[in-house]
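A single protein chain has been removed from this complex, and every other one stays in its place.
Right, subunit A next:
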């Protein structure tokens, strides 16, 4: 059938569109199954895209698990997730968050992956008074990066992850068990993470000297550095046997190749951020064997999803089976984020009232696939911590595997092997 616009169609259409608002204003109260909209911001593209590579897989699983709706006060609600890309850019993240809040009128905001995503989204949610839950960013850059005051906290925005003190504790545990000389070389870039880690008061230097370590910290380099020869010379002079820092993968690869070229062979290399993803370790070849890093989540974590009942291993294997790619640590946290959302939606006293949703978030106390999330027990208001351990990339057969070697901070997470020295 061919549609040619004629006078009747046009008039009919006009009449319908004029009448539409009157007929369609039924809204939530009258609909069969009302819908709760959840806005989700994550860096799908750009330099941080690695953090969001499992988004499609995780969201599909969540949507399947929530397809039956969520019960709240004896009534079933649909949960609709609207996902937007931050392009790894904080300004863009704020823009799409505002879009989700003002355009799509979402009831709950969620975001994950580094301060560049969590902070702008949380700020937008706070200004516009929309309940917001975030994860996957150490809590100090989240809380203090947003000028949070520990005495007051925030009204609408909540965050779960670990903090710098956990990284430091785990690294000290790992180095203590290695038997290497207490001489450490520090590689901290001139970016938000590097400055936080290298900060003399709040970062690594103070706890390291308290624990009896000597830190050689030549200074802050600019990310995407092409030459580390001065660092290597300084570390050699100081006789460093342990190297630590917070680097991006290209910088670490440059440093690690130059270290070998200049005959610098430390015994333990523990780097934050750069060594999180299996793909990075694979790209280093045999030189990736034995590097150590913090572990936020692994398939061996003894936790189950409150949504699907799957264990951490099931979720990670599911990802590998669906995509043919190795598991990554953000998978668990992205899943847990929606576990919390479902829990909040089921408990809120009144889903039409943002304050009631905030109250539900505040009283969250549940077990997720990344551990317990309890906003009543955090270091500062609005923040709660998940367990952190330390591990080593070890070659088993042809593949590199992240083996948990030290768990003093979270003894319920089993150790998978012994720490091996690099040289």
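The definition used in the following text is that a contact is a pair of C-beta atoms (placed from the backbone, for glycine too) under 8 Å apart; a residue touches a chain by one contact, two chains touch by 3 or more; residues count from 1.
Here, contacts and distances are computed from a predicted model.
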| item | value |
| --- | --- |
| UniProt protein name of the chain not shown, from "NADH-quinone oxidoreductase subunit L", "Branched-chain amino acid ABC transporter permease", "DsrE family protein" or "Ring-1,2-phenylacetyl-CoA epoxidase subunit PaaC" | "Branched-chain amino acid ABC transporter permease" |
| Hidden-chain contact residue, picked from the options A:225, A:311 or A:346 | A:225 |
| Absent-chain contact - pick from A:190, A:320, A:363 or A:412 | A:190 |
| Contacting the left-out chain in the complete assembly, out of A:74, A:212 or A:285 | A:285 |
| Residue, one of A:46, A:69 or A:176, that touches the chain absent here | A:46 |
| Where the unshown chain meets subunit A, residue by residue | 45-50, 53, 88, 190, 218-222, 224-227, 229-231, 233, 249-254, 257-258, 260-263, 277, 279-280, 283-285, 287 |
